[in-house]
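Missing here: one protein chain of the complex. Every other protein chain is in place.
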Amino acid sequence: MADDHHGPTVRIYLAVFASLMFLTALTVWVAFQDLGMFNDVVALGIACTKATIVILFFMHVKYASRLTWLLAGAGILFLLILFAFAMADYVSRGWLGMPASHYLQ
Amino acid sequence: MAITEQDVQASEDAPSVNYLNNGYGLKSWLLTKDHKRIAVLYIISISIFFALGGLFASLVRFELMTPEGDLMSSDTYNKVFSMHGIIMVFFFLVPSIPATIGNFLVPIMVGAKDLAFPRINLLSWYVYVVAGILGTIAVVGGGVDTGWTFYTPYSSTYSNSNVILAAMAAFMAGFSSILTGLNFVVTIHTMRAPGMTWFRLPLFVWSHYATSIIMLLGTPVIAITLVLLMLERGFGFGFFDPNLGGDPVLFQHLFWFYSHPAVYIMILPSMGVMSEMVAAVARKRVFGYEFVAFSSVAIAILGFLVWGHHMFVSSQSTYAGMVFSIITFLVAVPSAIKTFNWTATLYKGSIVYDTSMFYVYGYLGLFLVGGLTGLFLSSMGLDIHLHDTYFVVAHFHYIMVGGQVMGYLGGMHFWWPKITGKMFPDICGKISALLVFLGFNFTFFPQFILGYMGMPRRYHVYPEEFQILNVASSLGASLLALGYLVPGVYLTWSIFKGPKAPDNPWGAKGLEWETTSPPPTFNFEETPVVTEEAYQYGQIEEH
Amino acid sequence: MADHALHHDHPHGLAHQFEDMPQQKESAVIGMWSFLITEILFFGGFFATYLIYRSYYPEAFFEGSSHLDIPMGAFNTIVLIVSSLTMAMAVHKSHEGNKRGILVYLTLTGILGLTFLVVKYFEYSAKIEYGLVPGLAWHPHGENSPQLALFYSLYFGMTGMHALHMIIGIGLLIWVFVKAAQGTYTAEYNAPVEIFGLYWHFVDIVWIFLFPLLYLLGTQGGGH
Partner (left out) sequence: MQTDFPLFPDQASSFALQVDALYFGILALCVFFALLVVILVVIFAIKYQRKSDDEVPRQIAGHLGLEIFWTAIPAVLALGVFVWATVLYFHLITPPPNAMEMYVVGKQWMWKLQHPEGKKEINELHVPLGESVRLTMTSEDVLHSFYIPAFRVKKDVVPGRYTNLWFKATQVGSYHLFCAEFCGTEHSRMIGTVHVLEPQDYEAWLTGGTANEPIEVAGERLFEQYACHTCHKMDGTGRGPSLAGLFGKTVALEGGGTALVDEAYIRESILNPSAKVMAGYKPIMPTFKGQISEEGIIQLIAYIKSLKVPELTSME
């Protein structure tokens, strides 16, 4: 378990911090630009980038064992399963053109 | 043999101090961090809830003896079956094997002194107890009448019963099972004894590993779902309220995201028990070890992709239904693999006719029927007719009661000598297995026919033509109740009067049989070093 | 009791069930990650609900979002990111066994956490005042009012659950702080600081998603 001692240095922490701040500013700025539907995409993209940075460096996953990667990955994978399969229902309602599929009110 | 000098109680062949006599008094039990003692605490508490759930089941069967609602009012009946379901699922079946036998055996089987987090293990029991108390308050304070599925908007707006308390209780029970699962995952990963590689682990451990995956990944979603429900009901927030444009069907998605995988929490552990018992009964290595091991993991993972099969008629989109249906068919395949491998294990074995064998055979028969009837339900065209009828009720009792409860009882018999250090009379064990098997079929087989004829579930009164089959089912239930009472009696008797158990009464393989009965506090006198595969009953031939 | 079952020296902080410190530390980290998985899926239920209603009622969500206070949200984002940095530094110091360092950085982290909660308190009060709390104080009457209630239910549910995690986090922080002050943590034994750090960062990540999803989507004035 030598990885504890090869954790990130203070310099890396500061760099990570700076990029997080930059991305926060960016996401606020972008929100006020009219990009049509891309506003959402960009906002989520930035949020994911920030989260990845935090996970990799602040949470040391970059320096951790394969098992930690696996665990973090499993959590995210099953989250996506939840999203994807639930959305699958909502998106495909109405493909058959039947009223049952329409939302009301 | 480094054992404390005090407490020496003379006995020649067994070490004097074991986990049971190492400290007496309530406090030494209630503050214990020993996984074996916590397992015993769990056994006692889940037995109480089983009796309570069984009592409600008996009330259900009494009421259904006649088509009219003569024994109780509709409201009472609705509460009775709801509490039967809630108690049986959340307070009995989910913790049944993992928190008891699993808690006792997983550390021993991997050759560890305890679980990775003994304090969290104890915490999980306390959380369970608090949940149980909340649940009991909900029952005593008027009950809950939503069914165990808590469907909105009935549960969030219309029901007049203690939904919030019951949901809170289920929420906490879920939390306790998360803690158990977390402990297992970490223990299996980091605390295996030297030489205990993944492919030397007993299949019981594999199946508990798979169970823990589901506990970790699924349970939080039911937790949040119940939180949403409580917020909606308690504060008037809207998440599923159709008046706000919310979708009641979304609740079902979230609910089944956990509750389908949860049914595998309720069967995988007993599959693990079966693998151990089949090997011991036939004195043979489990056929296709790797396939049985991986099929557990496959069930755990695929099990997350099929929840929509509970929603075929809920107005879920047809295409989503198709995806859920096809994956449901595929998730049946790993169960098939297991079944066939157990069968093949018996082939050319050395089969002993003892209690374990009776339970193994009973389990196989009932699980087969339960699992195969799942195929009827996963067929979209047929589920339209069968959904929410007694066919479904029969299906899940065959698997949950015929499968997991049978496995739980079988496992309790199999490891009883290890847990208590006492032997039970073999003939009694056989009789109880037979009683349960017969009573069970008598109770639930008629329900398949009822279901196909169209009798809806959760019905307090029903048309007259269904009566004969219902009476048959109720009669069977009394036989079944007897089948459950009998082991309670002679197992309790054996604790006080039973003969002392040898370390390995069945001549079985596994680390748990190499330590004493009952095991010492830290399981082994010395950390074992593993040099052979699981189930090395003899030299293994490769094919 | 029966400690003689262990036949080796007993390093400081090693629990009886473990063989050595690395095993114990690995277990702690894996245990924490397993717990975080459950947290991911716990919040996941909220996010799934959000996603679905957002795609059904974009206008109502834009409208709801436009009543949220972006400067406050942005300020809180920054506060949490800084607190993540100080938390990471506390863990860093704990690896060196530097007690003073741990205490200083934990204190900073705690203060930032409280700041976050105070800002949140002001935001909540404003919402209550304007009657934007579904079920409790709800005033909107417009055409979108029902779906607006969905948005605000999610807003309060999600930020409330997040705030609850912050409060628990601060409780844990105090516990770690006390232990650190007693000199429990050394260069060898520091797993509690480390896994508490994981928790804190996780809570930060949740907010990283909440901020754009709840606050920022109203900036386009409700239409594309």
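Remarks
In order of appearance the chains are A, B and C, and numbering begins at 1 in each one.
Here is the rule we use: a contact is a pair of C-beta atoms (placed from the backbone, for glycine too) under 8 Å apart; a residue touches a chain by one contact, two chains touch by 3 or more.
Not measured: the values here are computed from a predicted model.
The residue touching the chain not shown here, chosen from B:Trp29, B:Tyr126 or B:Tyr452, is B:Tyr452. Summary of contacts with the chain left out: across B:Leu55, B:Ile326 or B:Met423, the touching residue is B:Ile326. Screening B:Leu382, B:Leu438 or B:Val530 for touch with the missing chain picks out B:Leu382. The missing chain, though absent from the display, is touched by one residue of B:Leu123, B:Val297 or B:Leu372; that residue is B:Leu372.
For the chain left out of this panel, the touching residue among B:Leu41, B:Ile337, B:Leu409 or B:Cys428 is B:Ile337. What chain B contributes to its contact with the hidden chain is residues 69, 74-75, 78, 145-147, 151, 153-154, 157-159, 242-243, 245, 247-249, 282-285, 287-291, 313-315, 318, 321-322, 325-326, 329-330, 332-333, 336-337, 339-341, 343-344, 346-353, 357, 361, 364-365, 368-369, 372-373, 375-376, 378-382, 384-385, 387-389, 449, 452-454, 456, 458-463, 465, 468, 536-543. Against the chain not shown here, chain C presents residues 143-144, 223.
By definition in this document, only the chains that are shown with their structure count from here on.
One inter-chain figure worth recording: chain A and chain C are separated by 16 Å, centre to centre, where each centre is the mean of the chain's CA atoms. Averaging C-alpha coordinates per chain places the centre of chain B 34 Å away from that of chain C. For chain B, the set of residues that touch two or more other chains comprises 189, 217, 221, 243, 245, 247, 250, 253-254. For chain C, residues that reach two or more other chains under the stated contact definition are 26, 30, 34, 37, 40-41, 44-45, 48, 52, 56, 146.
Of all the residues in chain C, the ones that touch chain B in their complex are 1-2, 4-5, 7, 15-19, 23, 26-27, 30-31, 34-35, 37-46, 48-49, 52-53, 56-57, 60, 134-136, 146-147, 149-150, 153-154, 156-157, 161. Those residues of chain B whose C-beta lies close enough to touch chain C in the complex are 2-4, 17, 22-23, 112-118, 120, 178, 181-183, 185-187, 189-191, 216-221, 223-225, 227-228, 231-232, 235-239, 243-247, 250, 253-254, 520-522, 525-527. Residue ranges on chain B touching chain A, taken from their complex, read 189, 213, 217, 221, 242-243, 245, 247, 249-250, 253-254, 257, 304-305, 307-308, 315-320, 323-324.
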